[in-house]
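Missing here: one protein chain of the complex. Every other protein chain is in place.
Here the chain labels run A, B and C in written order, and each chain numbers its own residues starting at 1.
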């Protein structure tokens, strides 16, 4: 990162994920911030490090039947079923607003085969404003009988390599926590050329409504997010930080600047705010403010001093 | 289970885990109920289905340095380090009290090698009051370089078979949730002769104290328990219920009778109350009461009507 | 679109019937921007359990900046909300969603059942505001019994409106369903029914209106996480296939656009 003279009362919050340079480490997590515009009344969008949009597939998906969400202790389960407008409508309807704002857009993509991932990445490759692609490998691999790409290092590497070949922008691979050893997955996608990894996606969970004796979600199982999962996320970020050299984006239960900085101490170069956006739509910007205050108060040269700065022993 | 004439105002709460017949499905989770006696002021111990005691090793262990616990959102992390009095002192100092009470005692055991597990089971085999052994396979396998038994189906099967050979009492294997596919583990220990499986043990997590920039636990990582993990536990119990025929004991974030019955609907024959004991030392007995009330109010023939009775579609 | 996230003061808590509570907030920004049928999301506790906000229709606003909700205690969140003391601050998010499309007042029939009455008062007051008192909408309100319904009538009566009541037990007004009352009116084509209430009630009203070729707007409830179109959790199945989102496409829909069999 080039040295820039930072004004005295400004603080240096810049971080980099490969060639993606961000003015600060705070992004929004895919699926929790719509396509960005939904939050315009609450967040000064260009103040964010980046906006990560809802996962985009090759063709539009209408998602799962309701109920799709249920609250749990300090968390929630969702089974949205990856509802999205599809890559073409995303480019024509959603990107113009975001690229006009000038906020870096990270497009979260999902496919059911390696080829599908490539094709989505190809379409996004030259779209103005697309700063990076985040590859969601937590969806089942239909061609291989429903095993998630996210649980198979070889498949994850194959998807990563294919997406890398299909576009020039940095490629971030989003890891699933539902594995025995997340570092295996991180190493595999690093070897395949990933510019960064983001973690964690949701933990697989379930809720039951005793009154009706039915699952609370029509889809029976769903993804657990929110403060409840933060300890698992922090542990996995810490483990992955020991295992790879590419930058890490920490995700999971972040509701405050303190949470975000804990992820940075554990080794994350940036963070994503997810479920917290639902409770406090200004959460992402609040995290930017809080980090800036901390860096100023602690007299740090830059926020980068926090990355991996956990003290041990 | 033999038919017994149940008095009109009594409800039939009996369940069985293999040959272990319990007067009700409510146990206490290992490590959260000491050696039982700690709760005598709060719980009428003989009213419980069973008491599961703190994990016992071959020789006494003094555990990890403090801090050993830290609160998290709707949960807690612990890194007790398996502190326990060792099997000999357990038998001489702790069992007499419990066996005099007549409450079934399930002894949770842990070893660092297959042989160690066998030897602990052998010592417990004929001790009066020991109703079953619960094998904790979440500890690292020292001989195999620290991979947890709980993440390797072959090792888990080996431990199960060895313990089965060493004693006559029912053997319950306690599964770790920190795996890609918990049903593989459940199937493996079923094939190796387990009389039942209990799940889940804690999720591996971590917490950081921003002020000191240090891990909150001296051991850096610890086990996450409490309401936060209930959705993951419920999902795993449900998955395992589709995968094995042996009885399942559901564990994870149970604080109320409603929680317990949700686990039963998902397929559990019994449950264990863990972290909730710390907040409400009477929690386990409250769960017994609550289940009894429900069974009475809903006019069920027995609590067994709830097992796996989740409605789908 | 003006939307606000504000800490506002709870001014008054009124228990209108067993488990039915009306809260009055001092929320001038949200009140000024609100339209009938819109809702607010309320953060119940400052902590993280319960984590999510709860959605409530705007029951009434006033030019002094106050905003009311009317709700029933059905679970943990509403129980805690009913216990908040006057003077405390709560975070409100709103106004959210698309409200009712107001047509001709004297061709409007408002049908509220149970807590579905909440948005109907705000709607009625807007109808009355934009018109001469002679052109008043028809109002049908239903509930389980007199105890539940009676305390809710005053608001409508204060607007000079006559209310056709229906109760399940006949303790007030018609003994039976609001749909019976609606049927009895034999509304002419050109009328619009505005409705909110339990799903079976709205399904029946939809059915009736289809038959009578009367247009019908309904306000639906779903589970919601964000209330602002971001989580896609509030899916409402459409007759044409696929889903709309209750929080951003609704909560008010043309009833004929929805799939009622689900």
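The rule we apply is simple: a contact is a pair of C-beta atoms (placed from the backbone, for glycine too) under 8 Å apart; a residue touches a chain by one contact, two chains touch by 3 or more.
All of these numbers come straight from a predicted model, not from anything done at the bench.
> For the chain left off this view, which of A:11, A:73, A:204 or A:260 is in contact with it?
Answering carefully, the residue with contact to the hidden chain is A:73.
> Among B:33, B:90 or B:238, exactly one should touch the missing chain; which is it?
Answer from the full complex: B:33 touches the omitted chain.
> Would you indicate which residue among B:18, B:193, B:281 or B:308 is in contact with the undisplayed chain?
B:281
> What is the set of chain A residues that contact the non-displayed chain in the whole complex?
73-74, 227
> Touching the hidden chain in the full complex, which residues of chain B are there? Just list them.
31-34, 38-39, 41-42, 54, 62-71, 73-76, 78, 80, 83, 226-227, 255, 275, 277-282
> On chain C, where is the contact patch with the chain that was removed from view?
45, 47-50, 85
One rule holds in what follows: only the chains that are shown with their structure count from here on.
> Work out per-chain C-alpha centres and flag the one nearest the whole-protein C-alpha centre.
That would be A.
> Quick check on chain B: which residues sit in contact with 2+ other chains?
73-74, 227
> Please set out, as single numbers or ranges, the residues of chain C touching at least two other chains.
Each of 48-49 in chain C touches at least two other chains.
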